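Here it is: the structure, laid out below.
Only one protein chain is missing from this complex, and each of the others stays in its spot.
Chain lettering (A, B and C) follows the sequence in which the chains are written, and residue indices restart at 1 in each chain.
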Amino acid sequence: MTVHPSAASIASTDDVICVEDLKVSFYTDLGIVRALNGVSFNIPRGKVLGVVGESGCGKSITGLSIMQLVHGAGRTEGGRILFREFADRDPVDILTFGKNSSEMRAIRGNNISMIFQEPMSSLNPCYSVGNQIEEAILLHQTDDKLEAARRAIEILTKVGMPNPDRIAKSYPHELSGGMRQRAMIAMALSCNPTLLIADEPTTALDVTTEANILDLMRGLQSEIGTSIMFITHNMGVVAQMCDEVAVMYLGRVVERATVDDIFYDPKHPYTIALLQSIPRLGRSKGRLASIEGTVPDPYSRVEGCAFHLRCPAKIDGVCDVTVPEEIVVDAAKGHTVRCHLYS
Amino acid sequence: MLNYIARRLINMVVLLVVVSFVGFFIIQLPPGSILDVQLQRFRQMSGDISREQVRALEERYGVNDPFMTKYWKWISRSVQGDFGTSFETDQSVGDRIWGRLGFSVSLSTFALLFTWLVSIPIGVYSATHRYTVPDYIITFIQFVGLAIPGFLLALVLLIIATRLFNHQVGRLFSPEFIDAPWSFARVVDMAKHVWIAVLVLAMGATAGLTRIMRANLLDVLNMQYVQTARAKGLDEVVVIWKHAVRNAIQPLVMALGTLLPALIVGETLVAQVLSLPTIGPMYLSALRSQDMYLAGTILVILSALLLIGNLIGDLLLAWVDPRVRLD
Amino acid sequence: MATDATQLPTSKAAATEDVGQIPQWQLMVRRFRRSKLSVSGLYVLIVLYVFMIFSDFLAPYDHNRLDSNYAWAPPSVIGFENGQLVTYKLKQTLDQVRFEWFYEPDLSAPLPIQFFVQGYEYRFLGIIPSRLHLFGVEEGYQINIIGADKDGKDVFSRLMKGSQVSLTLGFIGVIVSVIIGSIVGTASGYFAGAVDNFIQRLIELLRSFPDVPLFLALAAALPMGVPVEVRFFLITLIIALIGWTGLAREVRGKVMSYRASDYTAAAVAAGASHWHIITRHLIPNSLSHIIVVGTLAIPGAIGSETALSYLGLGILPPAVSWGVMLRDAQTIEAITSYPWMLIPVGVLIITVLSFYLLGDGVRDAVDPYA
Partner (left out) sequence: MTTDDMLLEVRGLKKHFPIRSGLLRRVTGTVKAVDGINFHIKKGETLGLVGESGCGKSTAGRALLRLHEPTAGEVIFNDPELGKVDVTKADRDLLLKLRPNMQIIFQDPFTSLNPRLTVGQIVGEPLEIQKRASGTELKDRVAELLKEVGIRPENMSRYPHAFSGGQRQRIGIARALALNPKLIVCDEPVSALDVSIQAQVLNLLDELQEKYGLSYLFVGHDLSVIEHISDRVAVMYVGYIVEMARTDKLYFSPKHPYTEALLNAIPKADPRLRHRPERLQGDVPSPANPPSGCYFHPRCKYAKDICKAERPPLVDIGDEHFVACHFAQELSLTGVQPLNEIKLEIPAHKKSTKA
């Protein structure tokens, strides 16, 4: 398969991250799982990119790949991840660094940080919240312990903790889910990263807490100017949070557009079907349009377009044979789609 | 916390009473008593003993008392610190036990330290190098360590020490130090003798704990907070030792409480082979000669050690893991 | 009508067999097979147990047959002469200084090894009387393929006879303790409340005794002078009595989690009886766990029997077990001068090791994520 750098993925100086044709496979006892089959997208500086898709589409793996945190059985088998810390610097290819190399560690937590889905298990139960935030500050920013403690409390205040001094001394199990996620955000933002990767940060939270966390992230994002890669499966969250969206299906980005275009002018049948199938608040009752079938099991390899097995607009002899290339629908807005209907 | 300790202590006292009762019952089960052995000896020495003499002895040892009376005599005196008189040697049970128990406890403590010092790093290595050749080798050695009887290892080490280094091991001290007062030289002498025992005692436990450590660490390494620590940019060494090991070590801490008494009694066989003056061989001979006060006392003391050990383990766990709230 | 959710092909390269049809236990067998070490452990155990079944047939002599001419005789030299396997008569000389017997094979006096010979009488599998033995030599001489002990008893014959105790006692003890532990644990976990409370107190009490001393005390309380079979039975009981508490606790934990599961709730919602839930959902799911705990407990139980017998509190002579045989190997002199006395120890280690490897493999197969 030939690689065509798409319009969107031409490494513009405005992009913090430019992922090109990323391929990751997992070698398990039961077979090979091709998690990413050539993922390409970019994250513009100071913007929020939403990465949406159903479970198994590879969205989390993409996030972990940027951090070089894919574990044991997973192997990166191709592609580039270009990271440009400042607009006037040359980009570096993260994949050329070793997983535990000093270069990679200097980026992690400092230039690119990450928050995870489960606030209950993402903080170490044995150390106080303050200690865990200070750890990152001491690693990247200062050697002065008092200064680190001061900054930790400052950032805890910033994420809206009601009583930051007390929170800093408390242990994770003493905090509610929402508070823990705030602490995680504080930790991730403690070194003013260029990019924040948020892997379903609100999925495990209740709606009222989720709303607060989303407000907080949006507010801090516009204040600090950090770019965010926001991984989620919730279209509502995407609509509220993101500037741009990449829709993933089975290890590929199938559509990439601004958030308005995704919701008002979607092109890929999968994106359309996804939007149709969600029950929307305030919409009249009736049958939901659903996508037939299920996501193929991860060990199998689907020929042609991965979505053709469930696609209502499938073209026989085309979709089940050739993998569609990335097609630019609107160059100005950077709207691209991988679908034979538009070739 | 205090509430918890108080509750545990009350529970412990209740359990100890029941344990002493059941233990005493088991120990006096076998027919006959030490008295028969005693009388045998008297007969051999002085030919004949009168009925009165026998009765006097019976009276003294309370041999013909009903079970409850025997138990009561023993337990009421034990509580006052008087564990009765050993039939066999006519010595106070207390005196005999304390000296040996001291050796047993220090020996086991050394073994425990050794176990921890060895099993944690090896377990960590094994878990972080899973499915590599060294991991397989470590795993295999662990199983061999579990499978080899301690006394055999003691024998083999004994042979190596005597034949190769011409070094007299076994026993606790060189003859010139046995009755000597404590001094630096005596400690050095003890260390020279005791290393085999420590090594042998620690072997089985080390193999087991390494295995546990490996499994726990593998679990913990899958936890999200380990990933969080990596995402901060921490070096893998720090991730493992600061964030993962601290959490994986908890079952080992819990095992601490049970391990000490287990080691104390586990040395029985080894102590036999190495002729160590510890509590195990004493308990064994007391059982054999049906010296019920001695055996019963040792059994209850060991139970108390086990219960105290469990309590210490739980308290340590609360200290290591802030999530464990003892209320 | 609902659309068919299973109709779509999930894969073009469909597997040749339908993994979905394979029950869980078969998937476990497959996972087990992947662990080479565990599989070899299983094979070793199969060989050992086959030897045990045919032990009387394989042993040339009664385990207590004395022959002072063969005291401390080394393993027989086997040769091949005139088209048949032979061993040699021994020249016995006394070392006057060290007062030890020395043996040398008399290479001029071959003793043909006879096969399928008649020897002492035994009952195959405890039922069929027989005098048939695999091999032997001319009456009046002895073949000791792995040497003889201080009384000239054939170590190989004793090893074979001893396996009948050592390979079964611990095994049966664990089976009994597994049965007790499973029943008590299931009852405790399922009925909760007062039943659970009582059982938990009982277990707590039993576990307040350090196990080895309790074990020794119970063994010491066993009556002397009872037939071997009775003693065997009583020691088995002791092993079971001490072992069941740990298993009961684990089974209780498992049963409680299965009882709280949604599929159990679904059965309750359909009106299922306690019996239905226990037999349909709780026991089948706990079973694999019980087997794992049981398998891993066997080596410990074998070790316990050996230790007891070694200390003179377990199986007593004239009966023989590997533990009894160890008593002859407990001095430096025995090990250095008569190293073949260590062969039973070696066999014991291999047995225990194989059980550990087997148990480890079974555990990984049953619970691949633990």
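FYI, a residue touches a chain if its C-beta (ideal position, glycine included) is under 8 Å from a C-beta of that chain, and two chains touch if they have at least 3 such contacts.
Just so you know, these numbers come straight off a predicted model, no measurement behind them.
*Asks:* Out of A:Leu64, A:Val259, A:Val302 or A:Ile327, which residue would touch the omitted chain in the full complex?
*Replies:* A:Val259
*Asks:* Please identify which residue in A:Ala87, A:Ile224 or A:Ile278 touches the non-displayed chain.
*Replies:* Selected residue, touching the omitted chain: A:Ile278.
*Asks:* For the chain not shown, which residue from C:Glu229, C:Asp262 or C:Glu333 touches it across the whole complex?
*Replies:* Going through C:Glu229, C:Asp262 or C:Glu333 one by one, C:Asp262 is the residue touching the chain not shown.
*Asks:* Which positions on chain C touch the chain that was left off?
*Replies:* 1-7, 18-24, 27, 261-263, 265-273, 276, 280-281, 284-285
*Asks:* Take the complete complex as the reference. Which residues in chain A touch the chain that isn't displayed?
*Replies:* Residues touching the hidden chain, for chain A, are 54-55, 176, 178-179, 206-212, 214-215, 218, 233-241, 259-260, 263-264, 266-267, 269, 272-283, 285, 287-292, 294-295, 297, 312-318, 341.
By definition in this document, only the chains that are shown with their structure count from here on.
*Asks:* If you tally C-beta pairs in contact for every chain pair, which pair wins? Let me know.
*Replies:* Pair with the most C-beta pairs in contact: B-C.
*Asks:* Using mean CA coordinates as chain centres, what's the chain A-chain C distance in Å?
*Replies:* 55
*Asks:* Centre to centre, by mean C-alpha position, how many angstrom separate chain B and chain C?
*Replies:* So the centroids are 26 Å from each other.
*Asks:* Using the touch rule from the top of the page, what residues of chain A touch 2 or more other chains?
*Replies:* Within chain A, no residue touches at least two other chains.
*Asks:* At least two other chains touched by the same residue of chain C: list those residues.
*Replies:* none
*Asks:* Going by the contact rule at the top, pick out the chain C residues touching chain B in the complex.
*Replies:* Of all residues in chain C, those touching chain B are 37, 204-205, 208-214, 216-218, 220-223, 299, 303, 306-307, 310-313, 326, 329-330, 332, 335-336, 345, 348-350, 352-353, 356-357, 360, 370.
*Asks:* Which bits of chain B are touching chain A when the two form their complex?
*Replies:* Residues 223-225, 227-236, 243, 246-247, 320-323 of chain B touch chain A in their complex.
*Asks:* Inside the complex, what are the residues of chain A that reach chain B?
*Replies:* The touching residues are 67, 69, 100, 105-110, 113-114, 116, 118, 121-126, 135-136, 139-140, 171, 173, 184, 187-188.
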